[in-house]
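Only one protein chain is missing from this complex, and each of the others stays in its spot.
So, chain A:
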C-alpha cells in the first residue's frame, strides 16, 4: 500500500450520491490516487478546493446551488496546480466546450469503467492531456477563430503539424496510430498535444489581460 502522502489528491464535486460513491470507489481503488473530498454542491466544492487544492478536480456542471463552470473557472484563475475534468453523462458539445473554455482539460463520462477513470486521471497528472475527437474539434475551431480575429503570433497559432494531429484525433485515431501515420514517436504526439494546451492557456491569458485592460480603460474614461 502506497502511503497516502504519495498519492495524487482528487476532489470530486457531483450531486448524485450513487454516481459520486462509484467515482470515489473507482479512484480510491487505484494505488496512485486518493480522494481528498467528495462533495455534492458548488459551495462545498469551493470550500474543499480552498482548504486543500487537489491535484485533479472532477466537477459536474449541473449542481443544485449553481454551475460547476464557476468552480472550474475559479480553479483555473487561481493559478494552482489543480487540473480539472468535467463530469458528463453524454460528453455532449455544450458541456464539453463550455468547460474547456472555462479552463477544464477534458471530460470524463460518468459511467466510465474504473480503468478508464484511473487512466484518464493519471494521464492528466503526467502532463498529458486526455484529448478526444470533440476536444480536438473545439481546439481547431477555437484557434481558427483567433487566427481570423487577431494578428497571428507563433506563440498562439497552431503549426501545420499540430493541426494535422488535431485533425487525426477528430477522426478517432489514437496516439500510437497518429504516431505511425505521421512517422513520429508516441512521445512526440504527446508533446505536441501538451504544447497545444499551453498555447490555449497563453491565449486565454492574453484574452483575459486584454479584457481587463479594456475594462480598466472604460472605467478611466468614466
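FYI, a contact is a pair of C-beta atoms (placed from the backbone, for glycine too) under 8 Å apart; a residue touches a chain by one contact, two chains touch by 3 or more; residues count from 1.
The rule is short, and it goes like this: contacts and distances are computed from a predicted model.
Visitor: Out of "Sensor histidine kinase DesK", "Molybdopterin-dependent oxidoreductase", "4Fe-4S ferredoxin-type domain-containing protein" or "Amino acid ABC transporter membrane protein 1 (PAAT family)", which one is the UniProt protein name for the chain not included here?
Guide: Its record in UniProt gives the absent chain the protein name "Sensor histidine kinase DesK".
Visitor: Which one, A:70, A:119 or A:177, makes contact with the chain that was left out?
Guide: Missing-chain contact among the listed residues: A:177.
Visitor: Touching the hidden chain in the complete assembly: which of A:16, A:70 or A:164 does that?
Guide: Of these options, the touching residue for the absent chain is A:16.
Visitor: Decide which residue listed in A:7, A:55, A:105 or A:134 touches the omitted chain of the complex.
Guide: A:134
Visitor: List the residues of chain A that touch the chain left out of this view.
Guide: That gives, for chain A, the contact residues 16, 18-19, 21-22, 61-62, 88-95, 110-111, 113, 132-134, 136-137, 169-174, 177.
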